[in-house]
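All protein chains but one are shown in place.
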Amino acid sequence: MAYGKKETENKPAVYEHHGHTEEHFREKHLMLDPLPRGQMNDMVMEAMTEKPSWKYWLTVFVLASIVAYCLVYSWIRLIAEGVGIAGVNRPSYWGIFLVNTVFWIGISHAGTFISAILRVFKAEFRRPFTRVAELMTTFGLVQAGFSIFMHMGRVWLAYWLMPYPNQRMLWPNFHSPLSWDLLAITTYLLSSTMYLFLPLIPDLAMARDKTTGWRKNFYRILALGFRGTEGEWTHLRNAMNIFAFAIIPVMFSVHTIVSWDFAAATRPGWNSTIFGPYFVIGALHSGMGAAVVVLAAVRKFVKNMDYFIRAEHFDAIGKLMLIISMGWAYFFFNDYMVQWYGGDKWTKQLLHFHEAGPLGWMWFAMLIVNIAIPWAILWNSKWRSTPWLVSTVGILINVGMWFERYIIIPISLTINRMPFTWRMYTPGIEIPLGIGTLTLFILLYVIFAKLIPMIPVWEVQEGQMAHQLKKFGRETVVTVSELE
Amino acid sequence: MSEQVSRRDFLKLAGLGAATTAVLTGCGPASRYVTREPYQQMPEYNSVGQSTYYATTCRECAAACGLVVRTYQGRAIKVEGNANHPLNLGKTCARGQATLHGLYNPDRVTDPIKKSRGDSAGEIVDWNAAIQAVADALKNNQPDEIAFLLGTSSDHLFDLVTDLANSTGINAPIRFGAMSMFESRATLSKAAENLFGQTGLPWFDVGNADVVFSFGANFLETWLSPLSYTRGFAQMRKATETKLRGRFVQFEARMSATGGKADEWVSLRPGTEALVALAIGRLVAEIRGGSVPRIFSSVEPADAAEQAGVKLEALEHLAEMFANSKAVAIPGGPALGQSNGLAVAEAVLALNALVNNFGKSGGVYLSALAPNQTEYNRPASSQEMQALVEKMKSGAIKVLFVHGVNPVFEIPNSLGFKDALSNVGQVISFATFPDETALEADYVLPDHHGLEGWGYQRVTTGTDLPVLSGAQPVVTPYYNTRSTADVLIAAAQLAGGSFASALPFADEVEFLEKKVSALMSESNGSFSALDSTAFMATFQQFGGWWKNVDSKVTPNAGSVLNKNVKAEVAEFAGEGEFFFVPFMSPTLGEAGANKPWLQELPDPTTTVMWTTWVEINPETAHELHLENDEVVRVISEAGEIEVPVYLYPAIRPDTIAIPFGQGHTAYGRYAENRGANPADLLGKHFNEAGDLAFAGMKVRIEKTGKTKPVSRLESRMGVYGEELGEEH
Partner (left out) sequence: MTTLSDLKISEVKLEGEHVGKWGMVIDQDICTGCQACVAACSMENNIPFVGEEDSGYGRAMHWIRIERFWEGEYPEVKMTNQQPMMCQQCGSAPCEPVCPAFATVHSQAEQLNLQVYNRCVGTRYCANNCPYQVRTFNWRDYQRPEPLPNQFNPDVTVRRRGVMEKCTFCIQRIHKAQDKAKSEGREVADGEFTTACAQACPSNAITFGRIDKEDTLVYQMMHHGQSHGKKHLEELGTLPSITYMNGGGA
């Protein structure tokens, strides 16, 4: 905040109205609190290029060690010895690997949601954190991909799921929801990566201009020769608009398709028509929760970020989380009612098992952290503006959403139409592998914080240029001019 | 090459045509095995891509079912039933199927070994030295200091040793097996002898009966001839155009796999079987009118019902059922293995006299004798076994030969076999597998596996026809093993004197030829031949020889109803709150524990795999605060074992049951240190017929605080509703 403070001190005029000073607006709203552009660029560059302390390297080392053991070593063992070292069995043929897959795809949802939807609806508060969220999409999808590959019995033949021309004229089975899944996730990964990259270009060009050595080469290649001409900006804005609109249906379809893995099956508890929207809202729920956690972490641990990421952003995301939580509660109830009302004896048995079985506590915990806690805390704008509190709620929501997937997959698989085969699932090597994916997710952020600007600084500057405080009579009003 | 040519010639002679059964002939010792050949030199009937099928006889139990083994390039691939064999008509049981896991077991004894007792490994000797050792043992001891302990299968070896014993004066061979102990064969035949004045093994024509009462007989599992009894059961159960579905009632304290198929399962207090049978007899006699026969007159049905813990109305209803249909009553299993087992057997057999079904379709017969048998020859009872143990203890036995049985494991500890072994100068085991007895032997001279060896087995029960079931090698011996018969013949030659003249054969096959060709003169045979070579070859081809004459014997029913049977409750040994029912594991049998696929077969009643369990009624367990998988110590007067609990809904609250078959300390990687042996709990108590009163023990249980997850196929959640949560 070194730069920020100095600058605010220089601000001369103070208007007063209804107890709100202009100072008050500036503190509250990043868009009304502009710094010189060069200074903001320097802040971002400093956060990125400052020589990392020993703490940073220690963190990287610890995370990398965990990844090496939990992800690399355990995965090699899994491939060499077979999925027998995991906890899957009959009837729970699917276990935590698929729980994690669905979980990570859910997380990856919020990134694009925040970025694309809010961009399309011109929600100005989005500007400083679109990058962090978009990264979450890409990093999350990597973990989802890893998890699904871990799940496969013969992962070395995973390419057989791709439609590629081959001598035997064999195609994947397009009846299978898993084939749709693969296509949907691949599409999503490619488009979200593109969507991440486009708004990065001006920042990369800025970084190129401000660095030397290997970094300069690195940014020069990535910046694709962006110089900031009017034509380039126009093209960029057009491309981003197209992507923002195009990626929204992709995003909704991906998780709907993930839900069809379950909904299209003949199992009690899975065969539910509401699963599509229920999964989408669930994904948003966990994704928003994760986004707020990442945001709080970036604000806390990356230098100069408390200027860009402010209480107003947590407040805004908190509102979104509250609404999504309500939506999730609605779809949960809907799904439950429809299944219960169906009256199928196995489904009824399963619903009862969810609550009263040995893992019934998980079902109740899910409802508490997914509904009760967000509703209790996020009503209050003061609490909403407290980063640690909102991010704690975010963590809890993610735990709850992980429970939800655990209930849908291994717990629901326990009960089927053949009571002779019912059996509980006890995870094995899924646990280190799950920890491994989570650690890798964090590690990627830690590393990329030093490689790319965590803040789309040009977007913030663009927003600040468009925002003004104007006085109409005695009223002080925030105005935004149309830039595009 | 000449051998192969002669085989081919023989093939033409036999005129196989489309028959899948191929032939092996005997023409010189060296050629008596199919050799494993590279592709280029395959005998023509072993051509690439074609399987060859050999008929032989199953040696997993004494029943003597005919097998056809599919071989492929010198390997045995699959066991199938011999469809022509009168006993099993093409069917096999699980143990027969898994016999290949014995043949190719990774833990076989591969070479003859000289070793010190207690060691599993030893010095490999060559077969000449081994035969010399056997010859020395025969020659250097007095004949009455030499004893043979044989298993219940391989009748040809029994005959060979009997011949040897008859002409040299050594002790007559004793045959024993845990299976025959749990079957209580001696009691059954003794009861028949007492009632009918005839020797023989009763045979119950379940298939043609309309109502079957079984007092403890586990005839669908391991009892006497399970395949033929199962076939009979299916026939009885199936309704046809001319007959209704037959009904089956089982009387026992613990629901066996057989009892599980019963239409009515009567859970009576152990030891009251005789009372209940007599009471039913009395009620039946009353229903049918006339005076109550003497044999039933001593019992009061109301008393009996109370003693047995069943309702009098239930007995009356059963008597009604029995009296008014074509009924048969079968005694067997744990009901006979009690202090009054003989009385139980007699009382139940007498029920049949009441409905006069002796020698009638759907009734009781005495089994047909096998072709070369003059009288029914049963395995030793436990008491006879005990006599041998006493002799061993006293030092009267200097050399003990053991073949086809694992007495250290199979004979209950309390009989002291293992201790008695230390007083025997030399123990020579012919074990195929490194079992507990081989561990205590000085020499292990491994016999071939049953599928690698020659032989024959008499069918003692289960079919109308006299059957001699033939065995032949279906593959070349895999290891450096040698047929025990060959070893004994060669050793006898070396020993000279009366030994040499007792076994004047070049080898085992010559001995078999002599025995089998004696049947050539019999009429009505399943085949005939012009000379003994052809006869022998056809014998192997068809997997045996049988006489197409119904030779079942009708029991002499004359005075049965006027006999006396003591109407009393059995006595139980030991202090404890529980009656103890040990039972033969239906899937493992006495010697199946080393076959991995048998280990992985779920038990028919509990679906447990790979271990031993103790069955306790859930109510009792609840009172004692016992849970599934909790390890308890079961203590009897004879010993104690630790086993995990299985809450078994179909057992009396005052009874616990443990399967026999596990608890090996040797016997290969799949059997060792797995489960517990309930025989350790059995005391030295016999019934009047000399069978062990194995079901006559009382035991108590103690908690150990340990748990052991019992592998089950069934779901505890789905089958018992565990962990599903309370219904609301």
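Letters are used for the chains, namely A and B, taken in the order the chains are written, and counting of residues starts over at 1 for each.
Methods note: a contact is a pair of C-beta atoms (placed from the backbone, for glycine too) under 8 Å apart; a residue touches a chain by one contact, two chains touch by 3 or more.
Keep in mind that what you see is a predicted model, and the values were worked out from it rather than measured.
Colleague: Which listed residue, A:179, A:253, A:334 or A:392, touches the chain dropped from view?
Modeller: Counting the whole complex, the residue in contact with the absent chain is A:179.
Colleague: Consider the whole complex, including the chain that is not shown, and state which of A:88, A:132 or A:292 touches that chain.
Modeller: Final answer for the missing-chain contact: A:88.
Colleague: Tell me which of B:189, B:214 or B:617 is the one touching the absent chain.
Modeller: Of these options, the touching residue for the absent chain is B:617.
Colleague: Kindly note down the residues of chain B that lie in touch with the hidden chain.
Modeller: Its contact residues with the unshown chain are 72, 75-81, 88, 90-98, 100-101, 103-106, 220-221, 226-227, 230-231, 233-234, 237-240, 244-245, 255, 257-261, 265, 267, 478, 586-587, 596-602, 604-605, 607, 609-611, 617-619, 649-653, 674, 709-714, 719-720.
Colleague: With the missing chain put back, which residues of chain A would touch it? List them for me.
Modeller: Listed in rising order, the touching residues are 81-85, 88-94, 151-155, 157-158, 160-161, 170-173, 175-179, 182, 261, 264-267, 413, 416-421, 423, 426.
Everything below uses one rule, namely that only the chains that are shown with their structure count from here on.
Colleague: Find the geometric centre of each of chain A and chain B from their Cα atoms only, then give the gap between the two centres in Å, rounded to an integer.
Modeller: About 68 Å separates the centre of chain A from that of chain B.
Colleague: Note which residues of chain B are touching chain A in the complex, please.
Modeller: Chain B reaches chain A through residues 713-715, 717-719, 723-728.
Colleague: Touching residues of chain A toward chain B in the complex: what are they?
Modeller: The touching residues are 349, 352-353, 355-358, 360, 414, 418-424.
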